[in-house]
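Here's the structure, in structure tokens; my notes come after.
For this depiction, one protein chain was excluded, whereas all remaining protein chains were kept in their positions.
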């Protein structure tokens, strides 16, 4: 059994890690970290875990945790993981960081978009970007995995086959994304109150959202050229789900068949990517699962493709992907514990 | 592997059976019955099943199905199962009926409350009421199981320890229940449209809801006397979940400790009942799972107990309980395939 | 024009006062009080008021406000209004208190249920309970009006005709109430976050909710005897609306016609009470309006009546009723500014 510790287990992503790991046949949770709820029963914070988890929440004692665990998940605010990173830690345990600390390869980009100083830039190079479908091999041998952001997972996987195969003009990419409210976290803030979110939709972080450089980094890598794009997230009155509606100009002569072939060759055999063709994804079809559903339509009038991706932000967008990374790190079948049937309605 | 056929697989309860059976290690679905979608891909009706189910929907050919299956689930409108019941069928397969056809032991009560003639009353006696916590032993040897209603499961399990132990006056029982909208089914009706249900709550079926006699039947059996009660369901703008708020006068001298002891002795060792004491249930804590959460408070001022039960109406209130019955019928561990961790948020 | 000041204008009830008073032909708001947002643009706190309100929020300077205003609405936490009450104040302005400070006639009951010491019990006697349909005449001449609670308004108006006419046994009254989430206020608390409330229903304050003694006080007055009852509120994933499902044993020989007659005689000519007979209320039909919809059913099997009331908790349950009181205080037609057509969907 893999012994797993979770720092930040009482946020929504942390709680989803608990849900998934409880059903994982080869892992067990040995540490429920939570600065806000130290010494409180985990099941008193998440009532769904009543009788399933009988542990109390513990403080962030990385050293103690590293001695008990084989893998640590850090589902913590930006900056935390970087502040505690060390060789001593990585020599003892694998670390899967759900924050953004090690996602961006350029520390200047990180510091500019996040507005904080990176505390351990020397580990950026070692860290592997944990988008399993793209970096499977590197992940397997890593000590430190930078688990991708929710919007970025959905956006990158939807667009990579198009830019990698040079089917679209990268300068024309626009991503209009919509997320359920669990993406906003469990912090007690007025804008996330039920009555503020319910019966409304809004854009936020327009032209400034921090997932932008992460998407650009990966699409640039796939395109072999620098990609700048617009990414606009929206808050939707639902608990879970991300839908990314992506626009780009097709290059001359690119046919629907070319696009279909690109997706199919990119994602052949991928266990968690479901290509739906022209039957566009909806978030209800992936809820609770680790699937990425992708579909597309071509508008012959404007020469644009509209590619749409859907994920559950807490699963493939956070905890599920983290467990997928764990499986890779420990040589398990990537699907172990992740064959979650989407729950509808 | 148990071969399962589902008649009515495209209703919400049927679809939940599919979700649960797909994760069941000892069962496989061999027949996706659906009168409305004959010859259509099941995954085109429920997009979450894309790549998980590659079957088409089939008509209700009970004879053919009985030859292929070990167990048939009928998630059909009232009257259907009774209309097809026969010894020939029961000699071939086990039948778990999710409709009300065989729940009420008195055919007159059935015909009065449901307003239809029972087509095979002779099987009522044979049928076992599939509330596993109460009739576990009889279910194990049955050919025909009458899977309980959603409201009834929640209400009966919440109240049985109180009436069985004569802690309350049965004549004072009032059940005020609230249900998510999946309980209303997938039929295309104006009152179930998003805009009609959203941002509203209403009572319905007041004093006439068909789950009333079913609850009364079981509470009468537990009480050893005829119980008449008020049951008032309400429609809540959420997908899943039933909350039953139950009121009754405590008999003189009954203490909180007596009540607690009654619940604990009734449900000791029950895998799916979680006694929460004075920490009252909320539907969010059971979503997607087979749990029944039960709690209570005593109002010393009025001498009443307020006992609250919560279930996921599609799981313990329908498909989960049906699979629990299947497990019992086939001698499996009752929990097989049902250790679903509640999904929150 | 009546000059109105609002203390606590940035809570949901305060904001609803603003919405209603902006449409009131004979009132204007001269003071937007808000301790949390002092000196901030009101329209930056409530974006719907952009271009409609160009004032900034001001501190709670009662003396200054009393000089500027004809009437003060206090939509403040319990205890505030009592702490500032004085003859000097009441000699200058009318006060309509939306908190509970002056609703309960017995200061001991107040202090027991609210757990705070009443700072100005001497004004309890003078205060008039602002349930216009019951105390219209007294309100007209008052200086200090205690605006009723949301649950209480709905519950009392639904039950008064029954107890006043001795049609039910008051000892058997149970009120199972359901409220939209705006009733929980705009405070930043985890339990009120979107993801916590959405897709769930729960009971809260069971046997201890503070609206209980207020309902009992008024029903006792109507019954001419001490009434003790159970009141159980539930939180519903919707913004607005209260539904009160009320149960009681009918006295022997009471007919449906008797009940209907009682409601009709009690509420003949009432502009804001809509008797719907056996067509039970739903909160969607009163949203945004000052209406109280009431209906009932009798269960001959159990001898109980189920009477159901519905209001918009922010209108008739708070701000609308407060304006109705203001109209009475200033000799205006009670309906002035309150003929709001319910908004659906």
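Which chain is which? They are A, B and C, in the order written, and residues in each are numbered from 1.
The rule is short, and it goes like this: a contact is a pair of C-beta atoms (placed from the backbone, for glycine too) under 8 Å apart; a residue touches a chain by one contact, two chains touch by 3 or more.
Being a predicted model, the structure only gives us computed values, none of them experimental.
> Can you work out which residue in C:79, C:121 or C:342 touches the chain that's missing from view?
Missing-chain contact among the listed residues: C:342.
> Please identify which residue in C:249, C:274, C:297 or C:316 touches the non-displayed chain.
C:274
> From the list A:34, A:217 or A:239, which touches the chain that is not on show?
If we include the chain that is not displayed, A:239 is the one touching it.
> Considering the whole complex, which of C:199, C:214, C:299 or C:334 touches the chain not shown?
Going through C:199, C:214, C:299 or C:334 one by one, C:199 is the residue touching the chain not shown.
> Taking the full complex into account, find the residue in C:70, C:176 or C:282 that is in contact with the omitted chain.
Spelled out, the listed residue whose C-beta touches the missing chain is C:282.
> Name every residue on chain A in touch with the hidden partner chain.
On the chain A side, contact with the omitted chain comes from 172, 174, 176, 178, 180, 195-196, 198-204, 206-207, 228-230, 232, 234, 236-241, 243, 245, 247, 280-284, 287, 297-299, 301-302, 304, 306, 308, 345.
> If the missing chain were put back, which residues of chain B would it touch?
12, 181-182, 186, 188-190, 192-199, 237-239
> With the missing chain put back, which residues of chain C would touch it? List them for me.
Here the touching residues of chain C are 12, 15, 19, 22-23, 46-52, 182, 199, 239-240, 274, 276, 279, 282, 284-289, 293, 339, 341-345.
Following the convention adopted for this analysis, only the chains that are shown with their structure count from here on.
> So, what's the distance in Å between the C-alpha centres of chain C and chain B?
38
> What's the distance between the Cα centroids of chain A and chain C, rounded to whole Å?
Spacing between the chain centres: roughly 46 Å.
> Note the residues in chain B that touch 2 or more other chains, in rising order.
Residues 199, 239-240, 282, 284, 287, 345 of chain B touch two or more partner chains.
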